[in-house]
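Every protein chain but one is kept in place in this view of the complex.
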Amino acid sequence: MKGKIVKVEEINQGIKEIILKLFDRGIIDAVLSPHPLPNGESFAHLLIKDRGILTQTVPLPPIMPISGAKALRDLTRLGKIDFRLLAVMRPCELRATIELSKLNQIVLENISFLTLDCPGVVRIREYLNHPNQYARDDALRSTCLACVHFSFKNLPSDLHIGIGKGEIYLYPQNEKGREFLTGIDLSPTDDLSNWLEQIATTEKKRMAYREKLFQEIRNKTKGLEALDRYFELCINCHNCMRVCPICYCRQCFFENPDQTRIEAGGYLNLARKKKGIRFPTDRILFHLGRMSHMALSCIGCGNCGDGCPMEIPVGEIFSLIGAETQKMFDYQPGRDPTEPIPVLTYREDELHEYEDVNR
Amino acid sequence: MKAIRINQPFNESLRELLRSLLEKGKVGAVFALTRIGSGYSYTLITDPKLLDQITPIDPYMPVGGGKMLSRLTMIEPLTQPIAAVIRPCELRSLYELVKLEQANLDNLLIISLTCPGVRPIRGLATDRGETLRECCQICDRFIPEKSDLTLLCAGEDGNVSTILINTEQGERFLEGLPFDYVEAELKVPEGLKESRKKKRQETFSRLKPEDLGMEGLINIFGRCIGCHACGRACPICYCNLCYFDSEESESHPKELATDLELKGALRLPTNTIFYHLGRMIHVSLSCVGCGMCSDVCPVEIPVGTIFTRIAESGQKLFDYIPGRDLEEKLPTSTFKIEELKDLGEA
């Protein structure tokens, strides 16, 4: 596998320099990248056209407060852009973007993707409360520690940058990526086996953690009672839905008035039948419902768990269900923009094992 | 004034009172905070046996009680009486929701308490000790004004419960129930109001206009991730589809491209500051300072403190106190012919 190895003093600086080269050579008009806030306490995505501002950007921050997919949705929901944009993204952000494009929320035209190897992100409140002490494994999201899609494989980006010690690996994923590299005089002629080995090692580690985690979750959630306990601290704030890059509905099904407000007599009847009901109702229904709506597109980013004020490991169970349901259809979210979401297509001759035959 | 005394700690006394109301058929159901496992939830209970689980005085507010009662009573008034135990701010927000035509008070027996405050709900997941919500620390309206019954709670030693009877409805519901009547006065711990007022002043003194401005606002709200959880948790924010979630607030890429040209860079998603300022304009006149917003914020922005501070000045402008009086109209839904003379004529 061929690419370009570039020695760097600091990873973000190195990546930034590649972006600046592409910008200076007029290969791209603007960049979408994470950027430090004026007071430096967090990061936000900036759409950048000014070179001075671009020199301050931080392509791979330690946290991901918002998925880059949401930023692209804000930009292109109502139409395509007319300038050449380079979107700098972590793999899960691009995969979410691809899913959203299948759901008519993002127009991919004129957008090129620069993806980066992702070492995982720190849980947001951990980072905000301890801004200098986060470089530990236990500060990372558990969904990140279980993520096997952290690099270039099955990722429809144009150029991917791998991360190593003191060096970065520029890997073109397609013709456009190759043109990017030759356009900045960095022809992909180096052998990347070293990097591939590093990825394989990390993959093994992540896969082991993933299987262990998924087994734990399976054990923890067998049956309704166990599920109830898993979500026992849930206050129905719906933050998990709000920060999820896939959940794009303006008015979530579980927040529409037909769902949330019924006649008082109806509530009282329900309370009589069950001797007592929670208020608000439909706590488990919300989670199971959201699962059934978006699990096929769940990329396992873990934004949901991070957004939960009660620290419920929402991302863990959603990743598990996501993985299991996607396996059923041999589907991988974000792998291919032309691959339709399984429930939006069908084959006449399939899934007979689910049909009520000979019962 | 007339009161009943139950020689039990607060939660147990309320259980006894509510059980009595339920068993004697005075109410068809009870609405109260309940501990379920290690979490809390409001519940609507019809079986007296389940009342053993309610924990109305526990210092947590998983969701606005006023907001929940609005869900219960908006489509139609209660078809039979229920007793609800809610805190003073929740009661005030309920009154505001009635004015906004989002709730109905018919058949509702309201039991409230002199409120010592609640802890941030996330304290159940990550222990923060006994620190109260910031909005509670600066709250000087912890005495309910419109409840039917009020439990004396703040500052009381907690071994005996005195429940004041404030209204004729309260008296009616208690008729025939086996409780001891006493004479009692509404009292709160010496100096509590003063210390709260002092903390309020101190907190607000760090949010003076000179400390804010656009730079200050970006400093405070910069790390906002646009999840809008604060709006969803707010008892006053009742819109099914918030303006800021709707297509109205979205921008066409051509507009954003123009902005990009002019500024050189543009934060995406847009409308971070717009959302908070807009929400301020929409709800501040009815803001009761409950602090649900701060509680649910995933990045711990002190939304409630800022909103309470701004709301106070907007409310002062119209001499309006949200939840004080059902007959007092929302300031922007009414007018006086002779007022605000200095506006418009210059």
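Letters A and B name the chains as they come in the text, with residue numbers starting at 1 for each one.
By definition in this document, contacts are C-beta pairs under 8 Å (C-beta built on N, C-alpha and C of every residue); 3 or more make two chains touch, one makes a residue touch a chain.
Keep this in mind: contacts and distances are computed from a predicted model.
J.: If you had to name the missing chain as UniProt does, which of "Aspartyl/glutamyl-tRNA(Asn/Gln) amidotransferase subunit B", "Methyl-viologen-reducing hydrogenase subunit delta", "Sarcosine oxidase subunit beta" or "Small protein yjiX" would it be?
T.: Its record in UniProt gives the absent chain the protein name "Methyl-viologen-reducing hydrogenase subunit delta".
J.: In the intact complex, which of the presented chains make contact with the chain not displayed?
T.: Listed by label, the shown chains it touches are A, B.
J.: Based on the whole complex, identify which of B:C115, B:L174 or B:A265 touches the chain you can't see.
T.: With B:C115, B:L174 or B:A265 as choices, the missing chain is touched by B:A265.
J.: For review purposes, identify every residue of chain B that touches the missing chain, sorted by number.
T.: Given the touch definition above, chain B has residues 208-214, 216-218, 222, 243, 262-267, 270-274, 277-278, 280-281, 284-285, 309-310, 313-314, 317-318, 331-332, 335-337, 339-340, 343-346 touching the missing chain.
J.: In the complete complex, the non-displayed chain touches which residues of chain A?
T.: Where chain A meets the chain not shown: residues 37-38, 44, 46, 53.
Everything that follows uses one rule, which is that only the chains that are shown with their structure count from here on.
J.: Help me check something: in the complex, which residues belonging to chain A touch chain B?
T.: So the residues of chain A in touch with chain B come to 30, 32, 35, 37-39, 41-42, 44-50, 52-53, 65-66, 70-83, 124-125, 128-129, 228-229, 232-239, 242-243, 250-251, 255-257, 260-265, 267-268, 271-272, 275-280, 283, 306-312.
J.: In the complex, go through chain B and note every residue touching chain A.
T.: Residues of chain B touching chain A: 28-29, 31, 36-47, 49-50, 62-63, 68, 71-80, 82, 121-122, 124-126, 215, 218-219, 222-223, 225-229, 232-233, 240-241, 245-247, 250-254, 256-257, 260-261, 263-270, 272, 295-300.
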